Structures are given as structure tokens and as C-alpha cells.
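Here it is, the structure, as C-alpha cells.
Rather than the whole complex, this shows some of its chains in their spots.
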Amino acid sequence: MGEKLIYMDHAATTYVKPQVVEAMLPFFTEKFGNASSIYTIGRESKKAIEESREKVSDAIGAQAREIFFTGSGTEADNWAIKGVAYANKSKGNHIITTNIEHHAVLHTCQYLENDGFEVTYLPVDENGLVTPQQVADAIKPNTILITIMFANNEIGTIQPIAEIGAIAKEKGIYFHTDAVQAIGNIAINVKDMNIDLMSMSAHKFYGPKGVGALYVRKGVKLVSFIHGGAQERGRRASTENIPAIVGFGKAIELATANLDEYNKKIMALRDRTIDEITKKIPFVKLNGHREKRLPGNVNLSFQFIEGESLLLMLDMKGIAASSGSACTSGSLDPSHVLLAIGLPHEIAHGSLRLTFGDENTDEDVNKLLEVLPVIVERLREMSPLYENVKRGNKNV
Amino acid sequence: MYSEKVMDHFMNPRNVGEIENADGVGEVGNAKCGDIMKMYLKIENDIIVDAKFKTFGCGAAVATSSMSTELVVGKTVEEALKITNKAVAEALDGLPSAKMHCSNLAEEAIRAAIEDYKRKNGLLGECDCAAACGRRCDDVHHDHGYDEDDDE
């Protein structure tokens, strides 16, 4: 296309920052030693891992020994949920979650349901929020785990995590949160928020793909998920992915150091985008909570059009974004999150997610505001659903 | 994912719009699954002389709509009925497997429009009616992007 790419899909993944790549590079070639080895380059690898672990624990107010590196955010979710479930099944078999979790949590819960566990999927309101009261009411004598995401990946809604943590603590029930979208984007302190387990993934905050981490509060009963060697203090086997772990550490260090400024910047882009699009384009709706939302998240539904077409046309204009339409994946239902907040199928199909990041500028938003209305209008002109509207029948 | 031809027909769709006083109009699909196609045909002496469409759907849905309007024009009604979704997909240099069902939509829209034409002109045989649009959401979208032979 020749044009500069305008990337507005940072919730899907981010590029890796140059400083992060630079920190990783030596570990591919010169400092490639296995961290279990006792010779010099092995010990150097070990040291690099432990330094990275400290950066992670510092960023979230934990102790280094409470951080375990994994191969992805998904693995962290699987481990936390299955690990707590199987370690505590003598105490009970009931798990509480929401119906807008990421598939890494939902499909893991469904797997456990097939294995004799009972799962309550709390519904959310039209903004995607659960209330602490809902959680409290769902607790039963056999509840062993509450797993509720910190912030939603599609609509950006941020849950009342500290309040839920307080309830879990009071009742003596383990509390896990999938913070993959939140970490590196908003401030988190696991102790203040009474979080027992927390999943993270580096590729959402300018770190590498293929490395996650699980915070496990000291004392939490958890069985291992990946069995084998004695890495990660015997709790997560596999030769350590040292470059990626180093990258995780560097990325979280950069993100935390710069959090306020970064947030201010992308919030401004977010707010301007929401305000202007809803002003410029008719039949459009903001999804997710207006204030309690991730600083970089915009999620809009455009009536009468379908998301994949919208994305393809934006791509032709050099803008990368995402959608909750099932047509992007070829599956039956549009995003379970959009349905959970009460959108009808056909409106959920017309959703667009724009997630801003580091390199986005006001000019990027200008460009978006220039091309988006034209594209929406063009697709609506093609849409049989829009005909009726133009004919004055608004109840399509 | 999409061939150049699909992208061309998506970005520059042929024959978008409506035909006033069309001889046959067919609408298939379901907004619930994210696809609706409406096909308008102008038919003279059993020959399709013009076709236009409107589509709510993905890139493949728009491109197959566009391609099928090109394919039907100049054909007799009977010839048009023989156009399969595979033929439409082939004319577009293929579709990703997860998107093959979108081409069903085009085939069915043609059938539905022709059925409408036949009905209006008293040409409809007795049991043709149900065959026109037997397509249901659940039939089409059964897979979740997985491959056919995978067990999970």
C-alpha cells in the first residue's frame, strides 16, 4: 500500500520496543546458556531470569518468589484455574467467573465442568460490569475459586477488582484475575487488591510474544500444570525461554516507569475518537463503560454493516483494527462479550475495536476520522438493511 | 487470506444497487449470522439481462455477490439455476475454507430471485418452493474455524 501503517489494534498484540529487543538479543547468541547449568554462561542466564522476575514483582507489588514465568497468558490462565481447582477439590468444586472472560478462562472453566466442577458464570450489565454484590451472592460453601478478569479485551471495561478481592479474602476463597489486558496499561498492586493469582502476558505491553507470567501469592495451594524438569522452583517445567523472560522484564519496567504519561496520551486519543465518531456518524453506539475503561480502548457498533468488511476497507486505507464479528473467524456467533452486554446479533456483527498505543498520534486519529465515515457510508449503501432506514423505517 | 480477485470484487463490487420493477427479487441469509444478500434480476425472454445486489456480510459475501451478478447476466434462467457456489468461488480464484459457506449465499440468492420470477409468472412447479432456501444459520456456520476432520 506504500502508506505508513496506522496500527490501532494494540489489544491484539504490540510491536516489541527497540530497547526490549536490544535487551533480548545477547541471549540468543552469546549468552545462550541453559539456566540450569552451573558453568558461567548458565549462571548468567539464571541471573538474568531472576533480575527479570524482580522487575515483574516490583511492578505489581509482589515478592520475586511469587512470580512464575509461563509460555503465554493463556497458559497462565489454564495453570491458575486448573491448578487451584485440582489442588483444592477436597474442599469444594465450585468456581465463580463472569460470562465476558477471555476464552483462555472460559474454555478452561468449561473443561473443568466436564471434569466434575461446577461453574457460575455471572452476567454483566450493559456496560460489561459485575458488582461485588453479585460475587458475594454467588458464593456457596463449596466455592474454591473466583476468577474475574481485570479488564476486558474487547470492550475495555475495568472490573471492581479490589472490592471483589476483599470479599474473596473475607470468605477465604482464592481470587484469580486475568490481567493480560490490564498489566502494563493501568497500575496494579496485588497486595492492596487482595489478588491471590494473576495472569500476565508480555506481548500486550511492547514485550515479546510467547511469554507470560503467573503471580501466585505465597501460600496458595496450586498443582503444577506442565510437568518435567525442576525449572521455576519445580513448579513450571521447560527450559527457560531466557530472551523472552528478559524481554518481559524490560517491557514491564519501561511500562511501569512511564505509566501516567502513557495513559494520559492514549486516553486523549481514545476520548477524541469516541466523541468525534459518535458525532459524525449516525446509528453508532459505544460499547463498554464510558469511564471505567482501558485508557486505549474504543469499541463501537455501527448499525447495518458487518465488521469484517469494515476491517478490510480500513486495511486498504492502511489502518489496522479489529472487530467482534464472527465473520472474521468464520464461526457462528459474534463475540460472546458483545452478546453478554445485550447487543443483538446483527449489531454485534457491526462492531469495531480500536485500541491505541505508544506510536499513535493525533494525525492517526485525523486519518481515521477522515476515512471511517466514508467507509461506513459506502458499506451502508451496499447493505439491504440500510434501505429500510432510508425509506424511513427505523425499526430494522 | 483472500485472493486478489476476491479483494477486487470486494473493493470494487460490480452491480451494487437495486433494480426498479425487477422481474425477480430474492433475499436470503440472516442478520443474526452476519449475512444477508438481496438479489434483483431483470429477465427478458427467459434470459437474465441485468442483475444487481445488496449485501450485508463479510468480504467473501460481498465478493461472491458481485461475482454471481456477473455470472448470471446473459444466461437463461435454467442455465443460471445451474450455477453452484463452487463455480462462484472458483470464478473468484477460490475462497478460504472457513468462508466457503458465504458462497452458498450467492447460489441461494440466485435461486430465490429466480423462484420469485417463476412465481410471479406462474412458472413454478409444485414442489420447487422449499428447495429455494433451505439454508439455515446453524448448517452453514457449524465449524468454528477448525478443520473438518478434527475431533475437538
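Going by the order they are written in, the chains are A and B; count residues from 1 in each one.
Basically, contacts are C-beta pairs under 8 Å (C-beta built on N, C-alpha and C of every residue); 3 or more make two chains touch, one makes a residue touch a chain.
Values in this document were obtained by computation on a predicted structure and should not be read as measured data.
For the full complex in this file, the chain formula works out to A x2, B x1 (one representative per kind shown).
As a convention for this text, only the chains that are shown with their structure count from here on.
By the touch rule above, chain A contacts chain B in their complex via residues 304-309, 312-313, 316, 325-332, 334, 345-346, 349, 381-385, 387.
Touching chain A in their complex are the following residues of chain B: 2, 7, 10-11, 13, 16, 18, 27, 31-38, 54-59, 61-62, 96, 98-99, 101, 137-138, 141-145.
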